[in-house]
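A single protein chain has been omitted from the complex, and every remaining protein chain is retained in its original position.
We just call them A and B in the order they show up, numbering each chain from 1.
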Amino acid sequence: MALTNVLDITGLMLSSFGTLVLAAVGLAIIFGMMRIINLAHGEFIMIGAYATAFSFSAGVPLALAIPIGGLVTGIVGLVLERLIIRHLYDRLVDSMVATWGISLIFAQGMLIIAGPSFSDVPTPLGPISYGDFSMSLYRVVLAASAIGLLIALYGIYTYTTYGRHARATMQDEETARSLGVNTDRIYMITFFIGSVMAGIAGGLLSPIVSIVPTLGQSYIIEAFVTVIVAGPSVILGTILSGFSLSVVNAPVSQWAGSFAGRVALLVAAIVIIRLLPEGISGYWMEGGE
Amino acid sequence: MSEKKPTLPGNEFLPSIVVDGLDRVFAPFNGPNTIGNSPIFWIAFLLVALVALAYPAVTTPFRVLNTTGYVVWIFLALSLTLIWGYTGIFSFGQTAFFGLGGYTFGVVAKNLVQVTGATNLALLAAVVLPAVFAVVVGYFMFYGRVSGVYVAIITLAVTLILELLFGRTAGPQYTIGAAELGGFNGMTNIPSLAFGIEPVLVELDPVPMYYFVVGLLIAGYLALRYVVNSNYGYVLIAVRENEARTEMFGYDIRKIKLQAFAIGGAMAGLSGALFASWNNFISPPVMGIVTAALPVIWVTVGGRQTILGAIFGALGLQFLDSELAAAGSEFSVVALGVILLGVILYFSDGVVPAIASRIEDRIGSSPDESVVLEESDA
Partner (left out) sequence: MSSGTRGDGTPILETDGLQKTFGGLTAVDRVDYRLPRGDIQCLIGPNGAGKSTFFGLLTGKLRPTGGTIRYNGEDITGLMPHERVRRGISLKFQTLNIYEELRVSENLRVPCQRRDEDTRTLIEEVADLVDLTGKLDQPVDTLSYGEQQWLEIGMSIAVDPELLLLDEPTAGMTVEETERTGELIQTLVETRDMTALVVEHDIDFVRQIAEQVTVLHNGEVFRQGTIEDVAEDPEVKRIYLGEEYGGD
């Protein structure tokens, strides 16, 4: 039935949007602020998922296990930032290669430490259905959480001292520093926040994926694509980018399977970048040229 | 940095006839855009070439076959050196052309073999088709003013799309002449290189194949050296260093990038074709994310802006990887990651330049461009 189809596609879009945004938001913060690409981002998501799954299996309720996953990932990110990342600011390509190295270490390291898989986290809540249409309510929760996280980020960046300093640093680092902003600390905190976001994303995704060391690899490509298509504005760009890409991805997946959906997403990304060479929010901000 | 006396290293103890001879012979390949321009370097080069050529005589055909398997990938790394190291185009998708080259070789070779018994033109086709595809992709990007990390994204997306598409070619309907594409399981029974027409055939067994590939590598190395030190090489470097300034000298930046990208595509295609014929098999994962990262890693570790960097990076890291795997170590991937990190943090230009500057500190620097420009230019 047509309505079922529409609901199916809407459900898929919601799910796709939620996943894309969740996967991308941590990476977007770091790219948008510090112009570095953290290719270990997928492994951060993985660490968040593992930490959540581990806490959950130790009896912690899911709603608490997820923030724990976020925190653990944040700490890992912080350590990494202090040791390695801070030497790579403004070295975009070097940051990609170095963090690719880190991702290899983490993925393989997790395999060595924890084995090929970990016990799954069951999906909470049940299905939501209407006639022939049925979809896991949790997927709606995912999409809502994605938006919730973006709203929280908006709040942080608009209403806190850190947020104001961070935006100043993003606009003009030298001026910000000369006005007394401790840009070194801003970068550190930003990387921490980005890592926490990735960890929370991992935690939120843990009920719907298998907990394996390579789970990050499934998300890094989509995250990377979503972030670049988004352009320089973190919040607006990620929303628009996630939306545009899932608008293409969902119906194609529905029609022709998830492989085709992936191809469609990549093609859409190519087309968008070709038309808007600075990403979606880059075009938006320039007022078109 | 103090001014060094312009002595040629090795001048002191080499007979001048040797020094002059080497300078004369290798002059077209010398210049400031490559590492190693001195007589001592060329002597080392000749020695290495000799060792490479003598290698099959001192080892088993199996090991020769193995080594060939490493060497075929070098051309992929070299393609990235040309377009990224020298021209500044950060392509994350050279494996797209590698894969296309391999599959094209497979399809054409399997069909030609039925007719003539040899692969002949299959190699040429496998270089041309990826080059044409590179022109299409390059036109799309460079004439659309896409640059920087956005080029990386588009090229990555292209190679992933190809991986996905080729993965869906399972089933007898995906057959081109005598060649079944094979979907995710890949194309099997790809013939080894063979030239001639039945019954006059030269089939390349492991040792002849090794010589063929190594010969191509030596020729390719010299050709690249010539190109990057020529006027054209300077154009590429100028585009890399400052596009706006270069454009305002009358250079068409888009066309230059497109040309370089097409040549890079051809080189990557050659790499893929050689691989397919060596491996007698090719499958979609050669265009996937893990493989796509390899040339970037090799070239970064070896030294992005030097030709030797690609060669050493590709050979060294492949060798290291297989040694660790053979030792049963699950740490090989970890080791790769650590090496990557170490190089970025401590030898940001790559290992080969770091070694070269240490050598130069010891024995003096090589002839400079003042020597090169005295010849009339290409």
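Miscellaneous remarks
Just so we're on the same page, a residue touches a chain if its C-beta (ideal position, glycine included) is under 8 Å from a C-beta of that chain, and two chains touch if they have at least 3 such contacts.
Keep in mind it's a predicted model, so treat the numbers as computed, not measured.
Only one of the listed residues, B:Pro15, B:Pro199, B:Gly250 or B:Gly328, touches the absent chain: B:Gly250. Residue B:Glu241 is the one among B:Asp20, B:Glu198 or B:Glu241 that touches the chain not shown.
Contact residues of chain B toward the unshown chain are 32, 231, 234-235, 237-238, 241-242, 244-253, 368-370, 373-374, 376-377.
The definition used in the following text is that only the chains that are shown with their structure count from here on.
Residues 37, 84, 87-88, 91-94, 96-98, 100-105, 107-109, 111-112, 217, 220-221, 224-225, 228-229, 259, 262-263, 266-267, 269-270, 273-274, 277, 279 of chain A are the ones touching chain B in the complex. Against chain A, in their complex, chain B makes its touches with residues 90, 140-141, 144-150, 152-154, 156-158, 160-161, 164-165, 167-168, 289, 293, 296-297, 300, 330-331, 333-334, 336-341, 344-345, 348.
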